[in-house]
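Apart from one protein chain that is not included, each protein chain of the complex appears where it belongs.
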Amino acid sequence: MKLWGGRFSGRTLEEVEEYTNSLKTDHRLYTYDIKGSQVYAQALRKAGVITSGEERKIVSALNRIKKEMDSGSFSFHSSDEDIHTAIERRLVELTGDIGKKLHAGRSRNEQVVLDVRMFMKDAGKELLYSLAHFVEVLAEKAIKYASTIMPGYTHLQRAQVVTAGHHLNAYACALYRHLTRFQDFLERNDELPLGSGALASNTLGLDRRFMAEKLGFSRICLNSMDAVSFRDLLAEFTFICAAIMVTLSRFAEELILWASDEFSFVELPDEMCTGSSLMPHKKNPDVPELVRGKAGGVIAAAVALLALEKNLPLTYNRDLQEGKVHLFSAFDTTLASVNIMCMLVERLEFRRDILAGAAEDWKLLMTDLAEKLVQKGVPFRTAHEAVGKLVKHLMDNKESPVEIRDSELKKIHPALDPEDVKTLCPEGSVKARKVPGGPHPSEVKKTARRLLNLVKAHTKNKMC
Amino acid sequence: MKLWGGRFSGRTLEEVEEYTNSLKTDHRLYTYDIKGSQVYAQALRKAGVITSGEERKIVSALNRIKKEMDSGSFSFHSSDEDIHTAIERRLVELTGDIGKKLHAGRSRNEQVVLDVRMFMKDAGKELLYSLAHFVEVLAEKAIKYASTIMPGYTHLQRAQVVTAGHHLNAYACALYRHLTRFQDFLERNDELPLGSGALASNTLGLDRRFMAEKLGFSRICLNSMDAVSFRDLLAEFTFICAAIMVTLSRFAEELILWASDEFSFVELPDEMCTGSSLMPHKKNPDVPELVRGKAGGVIAAAVALLALEKNLPLTYNRDLQEGKVHLFSAFDTTLASVNIMCMLVERLEFRRDILAGAAEDWKLLMTDLAEKLVQKGVPFRTAHEAVGKLVKHLMDNKESPVEIRDSELKKIHPALDPEDVKTLCPEGSVKARKVPGGPHPSEVKKTARRLLNLVKAHTKNKMC
Amino acid sequence: MKLWGGRFSGRTLEEVEEYTNSLKTDHRLYTYDIKGSQVYAQALRKAGVITSGEERKIVSALNRIKKEMDSGSFSFHSSDEDIHTAIERRLVELTGDIGKKLHAGRSRNEQVVLDVRMFMKDAGKELLYSLAHFVEVLAEKAIKYASTIMPGYTHLQRAQVVTAGHHLNAYACALYRHLTRFQDFLERNDELPLGSGALASNTLGLDRRFMAEKLGFSRICLNSMDAVSFRDLLAEFTFICAAIMVTLSRFAEELILWASDEFSFVELPDEMCTGSSLMPHKKNPDVPELVRGKAGGVIAAAVALLALEKNLPLTYNRDLQEGKVHLFSAFDTTLASVNIMCMLVERLEFRRDILAGAAEDWKLLMTDLAEKLVQKGVPFRTAHEAVGKLVKHLMDNKESPVEIRDSELKKIHPALDPEDVKTLCPEGSVKARKVPGGPHPSEVKKTARRLLNLVKAHTKNKMC
Partner (left out) sequence: MKLWGGRFSGRTLEEVEEYTNSLKTDHRLYTYDIKGSQVYAQALRKAGVITSGEERKIVSALNRIKKEMDSGSFSFHSSDEDIHTAIERRLVELTGDIGKKLHAGRSRNEQVVLDVRMFMKDAGKELLYSLAHFVEVLAEKAIKYASTIMPGYTHLQRAQVVTAGHHLNAYACALYRHLTRFQDFLERNDELPLGSGALASNTLGLDRRFMAEKLGFSRICLNSMDAVSFRDLLAEFTFICAAIMVTLSRFAEELILWASDEFSFVELPDEMCTGSSLMPHKKNPDVPELVRGKAGGVIAAAVALLALEKNLPLTYNRDLQEGKVHLFSAFDTTLASVNIMCMLVERLEFRRDILAGAAEDWKLLMTDLAEKLVQKGVPFRTAHEAVGKLVKHLMDNKESPVEIRDSELKKIHPALDPEDVKTLCPEGSVKARKVPGGPHPSEVKKTARRLLNLVKAHTKNKMC
């Protein structure tokens, strides 16, 4: 069935039908479409456009269609242009002329914008829950590894001593920011477009606030042309997904590094790795690699949404149909990626001995040494240079700080105290960093508990 | 001056210095860098690292440096790797060993993340003000054109009758959503990174909450590695810019269409157009065209920020230096584009007669006619088809609705009432749409006033 | 079946299998995979790894698998990780230990890079043919409309007189450039990766040149690590698709403009338009709108391919699996879009009367007038300014050039000859532009024939 055609003489070409069909993408909106139509029927009845009996028949037929779709028994026709057409076609099959009354004053694009807002409500909440759970898993793991010493890196060069729990908390903090982005998004998205018609509202006197309440929206859109034209909310949703994927890609990169023979900081669980069809010894970190690779696709989805809306005059243009493709793909990928990375972290164990060994690298303590000079009154730049020279001396002579002779030390800089140099140790370094936001075990636990508290409200309803 | 070098033997190659230098980009951060350093000096004094006298000298020398930079008299050296180095180099010139004390416990990247957060505070507020002012200008213009009838479009085909004020309000609503995005961003950005050191906080006992208060931040970052590693806030800022530019590009497209000979809906002001070097008669809408073109660049800036952070292990990597390039470019372009589009709208006048003439097109009223049939009990789909046939008849016969014979009308559908068909008019169409969010003049004014009220708080301090 | 697992203790988690599975994407490579395996079996036999009898059995079982897949009777298992695993699993079912011999010395990624190169050969040729046919259709249409006068635009403002055929030829030229891009690509892609193993070639003495010949490649890859690592060829293919879509989006934009009530330059064929579910009078240019919208997705696919390869160490990383998703999506969309736009142009008819009417706009001839002054010795800048003043005078007084008094004319500039001004006409303008590459009908036909000649070789085998 076509929802139009009175004014046309030619039949649409098959190639055109195929090119323009969106059912493959939008069929997943059916629950929202049906719910929206049921409330719309109520509003039509309230406005006197249909009778109570007609409303009941429409609502009940739509319930039946939902069941058919839920169970997979719904039979789609090749001429169903989209999910909205398919549902209306079936409604008319089931109710005849009554069904033909439902779409008074309503456009398909209006259904799309309603359905997509409803979808994004649910999808946003689902991602919010998954993020909250992931933060929880990270914070708990951070508490477990609060005092596990490891090297921290800048430029992938060993920099200073930190704790594994501190490192994990960094991701928890970043993910929590993404969670707040979805909170803000959900507030912004909470506006009912229904009643906007194709662009100019309607002449039927529909009660928009009634429909908003029934569909769980706090507000109604203030302008019918705005409601049907813009896709900035889809772009925002997709951007948040892309930003999450970028954060995950960084964690993924680290897991891949840590699982390499050279780092060996972690052993990834067998059940989350895969092997090679050719090389019998391989155990590959495919999951984090795919997370990285899929991040590229989600960034691209955000680009697509911005690019496709660019330069379009108001109001609706068919270009916008493509928006859903990229929104859904970004959501599906991001949700699966957050969840699989969460599973990986749940199973992640650090090799404390290897981390400790790596942290023994004396270079990691050179900043501490400079800061000790500072506390003796040496200007920092002078201390920095002195310690730099010490480093060069040690490396040129392949010595470690405990091996250097006191006289050599004094030659480099008189304030260099052999006692200070020789007692440098990773534990001492971490101990000295008991500052808010620092890597000291007690600070790590404090931050982790703070995060657990922040996400508590969001995880309680989530079973993961 | 280099802030490092003790451990190096070779001199850095000139090509490397040039390739890695970021002064051209980050010099604009100097105000923030100096302010941050002054507060940092206070914190060092509070922690007993420097004396009150030293603090005073540092603060005062930094004030002098600021003045030199403000006035353009500061002399940069080719060896200044970035703005932070330049300022510290000059500070040491002015204060000797005292200046060398300032950077104890602090890394350059930490300065960068502080400076950029401070920059984004100001930049976000500036964009927020500009958006608020633009919403104001649009809402006032919407009130002026609240009853100016014009055709509304879908698919760039004439669709239904709306009012020019209604059309303008659509953009005001969209821009207001962007404004709320900056509000959310500013809240999220309001966290002090200072005290994080290179990645592992510091050993000097700096009072981070004191520094937060002095620098106007509400909170401190919870984790030092998070604070120095991620660039999601820059990506978010840039994304909002890109989303704004996409909205502006749509308005720009419409202005270009409206200024064409074929539409002629508006005459753009001479003082905002340019001519052709070859064709003497041309008056071109260059400003909206450039807005569209620049939207491409700002979308690209968002891509760049996401792409460059992808796959980076914690914490800092030099890749991130490039983030500022894209952030600044997105901000500058977006601010200039919002302001110039606002100026264009301030000067924009619709040609009421042409709009009215275009709105006389009877096709715009066919949905109203179908809704009239609905109100007589005809199922909407049936009404839609009947009116579709009427449209085809009129077009095939090149007739208008007032010309069709009653008998012909009845042949198409018995419920088609000649009275209804002949009395269709644009004014009646708008009158029938007095629904919340609809194009009726009183609704347009209501929405405009609502928007004025929403942005009032943000525009009062703005002189534009 | 898994192609690995000997060294693993844990079973892979279901969620991991789902997350890493690529069958949905790569199943379409089966023809190439089978063909590649058949030639590989020959090479194994030549190297003495298998016997002739084993080779025959493998080749014949693979033929059977191909038939099963062609007919849809092949039964995929949920444990088939990808198309390569599925085929090998089935091969072993059919041939037992013999089938287990096939993959000696070969990695799955190597199969992927082979299959994708074979796919891109076919896909590139298919796009090349479609482009050639489209150029042909455009050139023929250009000949038909070689002397149809219409306004040409810059900045969407009427600029100078051109011919419709000239306008169509512009697209034909741009599409021909894209065609040459695929020619270059196909040459570059024409290199066999097989024999590279996972990364380090193989120890079995396979004859790579023999395999190249059998599989229709002109050369073999020079380095096994290069062969399995890079995806620049996929990125190039996808970029060309994106560039094509951008060109099509411009044509689409013009068709949408031309089909608007305001321009009315063309009537799009009913069979390629769609209607509105709400507004009975609508005939919407959905096809070109979708072309524009889909262009956003193909640009995004190019971004995805570049972003996902960025920062990956050699050689294979699982991230690369995602490359196929974006390649296939770009190819499918671009091919369908080229073909549907070609169908649209085949059915496109210009409204000669409306074009002629629009071209009567005297402003279109003002450059000709300036050039006439130049031919009388007036410096061009002076002529430009004089004609600019004439335009202003005419617009201020709402006059046309034939109405202005001679004395007024002379006041504006003494060299303005009333005869010149009054005899300006669109036909004369086109006539004066009989220069290579110009809009004169004979030049239009010359260019069209040149283009027909250039693409002849590519269309002869194409049935479209």
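Miscellaneous remarks
In this document, chain identifiers A, B and C correspond to the written order of the chains, with residue numbering beginning at 1 in each.
The rule is short, and it goes like this: a residue touches a chain if its C-beta (ideal position, glycine included) is under 8 Å from a C-beta of that chain, and two chains touch if they have at least 3 such contacts.
Being a predicted model, the structure only gives us computed values, none of them experimental.
One chain is not displayed; in the complete assembly it touches the shown chains A, B, C. Of the listed residues B:Glu126, B:Asp190 or B:Asp319, the one in contact with the hidden chain in the full complex is B:Asp319. From the set C:Leu29, C:Ile87, C:Ala243 or C:Ala259, the residue in touch with the chain omitted from the display is C:Ala243, counting the whole complex. Across C:Thr12, C:Gln111 or C:Asn202, the residue that sits in touch with the chain not pictured is C:Asn202. Touch with the chain that is not drawn comes from one residue among A:Ala47, A:Leu186 or A:Met279, which is A:Met279. Only one of the listed residues, C:Leu13, C:Leu29 or C:Ala227, touches the absent chain: C:Ala227.
Although one chain is hidden here, its contacts on subunit B can still be listed: residues 2-13, 15-16, 18-20, 81, 84-85, 103, 105-108, 197-198, 269-287, 289-290, 292-297, 299-301, 303-308, 310, 317-323, 325-326, 336-337, 339-340, 343.
Residues of subunit C in contact with the chain left out of this view: 3-9, 49, 92, 97-105, 109, 152-156, 159-162, 166-167, 169-174, 177-178, 180-181, 184, 188, 195-206, 208-209, 220-227, 229-230, 232-233, 235-236, 239, 242-243, 246-247, 249-250, 252-254, 257, 292, 295-296, 299, 302-303, 306-307, 309-318, 367-368, 371, 374-375, 379-392, 395, 429, 432-433, 435-439, 447, 450-451. Taking the complete complex into account, residues 154-160, 256-257, 259-263, 275-286, 289, 303, 306-307, 310-312, 358, 361, 363, 366-367, 369-370, 383-388, 390-391 of subunit A touch the chain not shown.
Assume only the chains that are shown with their structure count from here on.
Centre to centre, using the average C-alpha position, subunit A and subunit B are separated by 23 Å. Residue positions of subunit C touching 2 or more other chains, listed in rising order: 275-286, 289, 303, 306-307, 310.
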